[in-house]
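Got a structure for you, written out below as structure tokens; questions coming shortly.
A protein chain is absent from this complex, but the other protein chains hold their places.
Presenting subunit A:
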Amino acid sequence: MKRLRYAGVLTAVALALAGCGGQKIADDKPAAGGKDCGTFNLTVSPWVGYEANAAVVSYVATKDLGCKVVKKNLKEEIAWQGFATGEVDVNLENWGHEDLKKKYITEDKVAVEAGSTGVKGVIGWYVPPWMAAKYPDITDWKNLNKYAGLFKTSESGGKGQLLDGDPSYVTNDEALVKNLSLNYKVVQSGSETALIQSFRDAEKNKRPLLAYFYEPQWFFNEVKLVKVNLPKWTAGCDAVPAKVACDYPPYDLDKIVSKKFADSGSPAYDLVKRFKWTNEDQNAVARMIAVDKLTPDQAAEKWVKDNQPKVNAWLGR
């Protein structure tokens, strides 16, 4: 008993000595933020391309303008609601969403457009590269019926399977299958994770797969998917959703900010407004995040170092 007590006292003394020898916590934070930039809330939508945009913009805003950037991981729809509640100030990559623009920009006037990101979005039907090599004519939609038997699965009820992805994707696939008289059934994989995993498996094990996908996407760095050409898109051919029989339009991805943020006069708003780069730029950063496993901040730092002139243009220097 006595010995135990001594041991206890000794340990306490040792701990105290060790502790007192350690470095103390500074009471004051290093000078917080710049004077005129302040804080803004940046939504981060759940795909890596967006993450690349967010990484670079918040890196530049923090380092060069001294802003405080609060990143929030949100689904698109929730982020739009955030413009109204004041929880979100900036969306750095918006895919169309005309209905939401109408509600939040035109009707409620809580958000405004802040121009293009320079990134071009492509949506379409893709096959793994081994299929394109083995069946060269599969990339023409007219031949899809010929190959329908290949794409049969336990889920497609005897027809060929056309796999769709995340429910938030913009899609006309059911109408397309019907209007182009394709012997296919649209099967919902339900998430981007499921879709990418399916493509990965299809290429690795040489399983046939026809699925909805989009560019720019980090996964193209791993497997170079091949797009199937649907009837060419012309302005207005997709006006009536139920009658669509043409390919998806090219998307010009743009930025949305809250009205409050746009009127704040913050230099961060000018940065967001001037921010513009290319598919290759975004892909380079996305690759560092997804494949090389850098943190978004490290990836941004690396890219900014190599592309200072572009960053200077955003900063108006």
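Just so it is clear, a contact is a pair of C-beta atoms (placed from the backbone, for glycine too) under 8 Å apart; a residue touches a chain by one contact, two chains touch by 3 or more; residues count from 1.
One rule holds in what follows: contacts and distances are computed from a predicted model.
Comparing "Transmembrane sensor", "histidine kinase", "Cytochrome B oxidoreductase" or "ABC transporter permease subunit" against the UniProt entry of the hidden chain yields the protein name "ABC transporter permease subunit".
From the options A:Met131, A:Ile196 or A:Ala284, the residue with contact to the unseen chain in the full assembly is A:Ile196.
Checked against the hidden chain, the listed residues A:Asp36, A:Glu155 or A:Asp263 yield one contact partner: A:Glu155. Contact with the chain that does not appear here is found for just one residue of A:Trp47, A:Tyr214, A:Tyr269 or A:Trp303, A:Trp47. Subunit A meets the missing chain through residues 12, 15-16, 19-20, 22-29, 46-48, 51, 72-78, 80-82, 85, 87-88, 99-100, 103, 153-155, 163, 166-168, 171, 174-175, 186-198, 200-201, 205, 218, 241, 289-291, 293.
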